[in-house]
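Starting off with a structure, shown below.
Heads up, one of the protein chains got dropped from this complex, but the rest are sitting where they should.
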Amino acid sequence: MKTILTGVSALALTASMAFAQSTITIGDQLEPPYLDPTAGAAGAIDNVVYANIYEGLTRFASDGSIIPGLAASWDISDDGLTYTFHLHDGVKFHDGSDMTASDVVWSLNRARAEDSTNAQKGLFAGIADVSAPDDTTVVVTLDAPNGGFLFNMAWGDAVILNEGDDIEALKTHPNGTGAFMFENWVQGDSITITRNDNYWGTPAKLEGATFKYISDPTAAFAAMMAGDVDAFPVFPAPENLPQFDADPRFNVIIGSTEGETILSTNNAMPPLDNPKVREAVSHAIDRNAIIDGAMFGYGTPIGSHFAPHHPAYIDLTGESAYDPDLARSLLAEAGFPDGFTTTLKLPPPAYARRGGEIIAAQLRAVGIETEVTNLEWADWLEQVFHGGDYGFTIVSHTEPMDFGIYANPDYYFHYDSPEYQALMEKLTAETDPAVRTELMQDAQRMLAADDVNGFLFELAKTGVANAKVMGLWENAPTQATDLTAVYWAE
Amino acid sequence: MLIYILKRLLSLGLSLVAASVVIFLAIEVMPGDAAQIMLGINASPDAVEALRQELGLNLSIYARYLSWVGGLLSGDFGVSYTYRVPVTEMIGDRVWLSFPMAIYALVLSTLIAFPIGIIAAAKRGSWADWLVMGGTQLGVAIPNFWFAMLAVQLLAIKYHWFSAGGFPGWENPFLAIRALTLPAFVLALPQASILARVMRSSLLDTLSEDFMRTARAKGNTRRQALVKHALRNAMIPVLTILGLQFSFLLAGAIIVEKIFFLPGIGSLIFTAISQRDLIVVESVVMLLVFAVILVTFVVDITYAVVDPRLRRKAR
Partner (left out) sequence: MMRAFKMPGFLIGFILAGIFVLAAAVSFFWTPDAVDTVDIVNKLHVPDAKNWFGTDHFGRDIFSMIMVGARTSIAVAIVAVGIGMGLGVPLGLAAAARKGSILDEVIMRTNDLIFAFPALLIAIMITAAFGASAVNAIIAIGIFNIPVFARLSRGAALSLWTRDFVLAARVAGKSPAHISFEHILPNILNLLIVQGTIQFSLGILAEAALSYVGLGAQPPTPSWGRMLAESQTMVSFAPHLALFPGMAIVLTVLGLNLMGDALRDLFDPKIRRDRA
């Protein structure tokens, strides 16, 4: 039986330290529709509440590792089926009520229930039973060993809510256990949070924070330059980063994200259902031109759906190297010597709009004509994601370790491979890290060999902050703006 | 007079009803399911259906129209699909930006246009006249978003004279005015150009009238005649334009608010459309159209009061 003990880095907090500034204004592009991370998939929700307002049993650290959250420690049975979580003592929700094991049981049961609206229901799929022997102990039993269970519990979708809270009310007035409490929301403009002085753990150094929503990249640039915003953790215009870098007032923070940016391909739509055609498309795309042209150099080329900073990553970009002549001959082999016409539907982010124009030109060069349509997210969801009415689209898939989506034939790629589905089943059941790594590498090779999508690049986390702001996350292992350790340097 | 006002009121009412039907139908054909968007991409169909029920999206088109109009009449604009807060509240916050900005722009436009229009008329044919005429031609030809881009680049980012965008709220009126100055100026520029030209030609028209010659004959200097008599008579067409410009300013504000990321009515429309928050789109568009119709009505009535001849002539 192995025991993982709490490794809370005891940061000495000198209460007497007088900060020149005790609040921060964070810029973000997308405003969340509501503030309950267990009720929707919008990453913008987690950008506000993750780690700040709501906490789960475990949580992500900036480097992507899983560290204890509300659970101070846990024991895993030898057969890998039973997880016993030991909760922190004296944790209170923002409304003053105690956080006990029964809240955890209720939260997990709610998330895995038949009628659950949790966007990541899959995270809870293997749970057979959740029980609370006493107020600070939770026992979770699984159907089968799951090597990723602690990872699953760290997601924003797995945070612990107060048993019996009015779920509708939580959407606008979240009630969590975190170091910050919700204060105010000016819809369409900003959200304010304030320090929780009754926090169970290390208190936040900031007295409060404001999330300001600025969707326009130019406006974001102006707001940073004018000092209206102190930090933009994901700055939308990479072309402006050199200017910030050259300015001593600012720090540019480049890190990794979990965003595999891909030319999503409708594998069910002729002629894209033909593997030869998809292979031709892969070779027609010049990744480096896209990274340079759309992201101004920020981004790492990928050859499959897997994050390069993960230990199990293998570089498969060579499999689909840029070779327009090969692409043309592959098209001819597939029976399209004169190319064909399909659609390219682009959601709003710059990587998609700019990348789309570049890809359209590259595809045109080998004879594939694309009708480009720019869509708002709402239309994109309806037409592409749900309707499947598209040939190509460009999206960054930002969930960590999300290669499992390829095992779902109904997902909008419409990739239906029994071999891949079997591989994923094997991976879920496997707990041995070495074997898991091998299986994940097989998965990467399979996706690359089938050219399911055009694999472009791993999105970089391009953040900008006032040079005096310290403690922001460098990487983005999950969508979050963790402010618990942020402070102003003297 | 009373009959005229009543007739205009009736027509005002009919216009509003017609406008509401047009807006409602236009929004109806918009693609996108608000319930789906609210719940996110992975929501189960049952949850979406339940929400549609709750929002009343399953009712017949007539029922929805009537409930919307009924709500408008009783001051209840409904609840935003996306944010779950009353639309009235959302509009209320933003009106306090858009409305002062439009007024500010109107004032700026007048302050710019009147003096240069008068100078151009008084010194017709001089270099000052040519300068004004050329400048105003440019003023109407420059797209306001381009002008705004350059102005922000130079005055806000490079020299920090003005704020580059955003709105700090009215708690500090000085900061609020400072934040609205550049947007209002951008908004005012084309209107000021048009107004200056109207001012000039209207003054020139008046100056050639008989009573001006009488005024000069009575011993007034050219300047006295201009200020005392011509200006007053030249104001009628100028005020007309000023009234009409209000609607242009409201529409122009949509783009200007986008450029300066001001949380006003215009940016509310853009966000609401992209989020398929149809109830907000409907209500805000209706509000803007109502404002335009109302201003037109007031202008018409003012005319009728000022100039009784118009009452008979008016359609």
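Think of it as A and B in the order they're written, each chain with its own count starting at 1.
One rule holds in what follows: contacts are C-beta pairs under 8 Å (C-beta built on N, C-alpha and C of every residue); 3 or more make two chains touch, one makes a residue touch a chain.
Fair warning: this is a prediction, and the values are worked out from it, not measured in the lab.
Enquirer: Tell me which residue among B:157, B:175 or B:239 touches the hidden chain in the full complex.
Expert: Missing-chain contact among the listed residues: B:157.
Enquirer: Given that one chain is not shown, which residue among B:5, B:103 or B:142 touches it?
Expert: Only one listed residue reaches the unshown chain, and that is B:142.
Enquirer: Using the touch definition from the top, which of A:22, A:274, A:329 or A:374 touches the missing chain?
Expert: Final answer for the missing-chain contact: A:374.
Enquirer: Touching the missing chain, which residues of subunit B?
Expert: Subunit B touches the missing chain through residues 11, 14-15, 18-19, 22-23, 26-27, 29-31, 137-138, 140-146, 149-150, 153, 157, 201, 204-205, 208, 247-248, 250-252, 254-255, 258, 269-270, 273, 281, 285, 288-289, 292-293, 296, 315.
Enquirer: What is the set of subunit A residues that contact the non-displayed chain in the whole complex?
Expert: Here the touching residues of subunit A are 217-218, 221, 237, 239-240, 242-243, 289, 292-293, 353-354, 356-358, 360-362, 364-365, 372-374, 379.
The definition used in the following text is that only the chains that are shown with their structure count from here on.
Enquirer: Round to the nearest whole Å and give the separation of the Cα centres of subunit A and subunit B.
Expert: The answer is 42 Å.
Enquirer: Which bits of subunit A are touching subunit B when the two form their complex?
Expert: For this pair, the touching residues of subunit A are 31, 33-34, 39-42, 115, 117, 119-121, 168, 171-172, 186-189, 212, 214-216, 218-219, 221-223, 225-226, 228, 376-379, 381-382, 385-386.
Enquirer: Where on subunit B is subunit A touching in the complex?
Expert: Residues 31-33, 36-44, 46-47, 80, 82-85, 90, 93-94, 149, 152, 156-157, 160, 163-166, 258-261, 263, 267-268, 271, 273-276.
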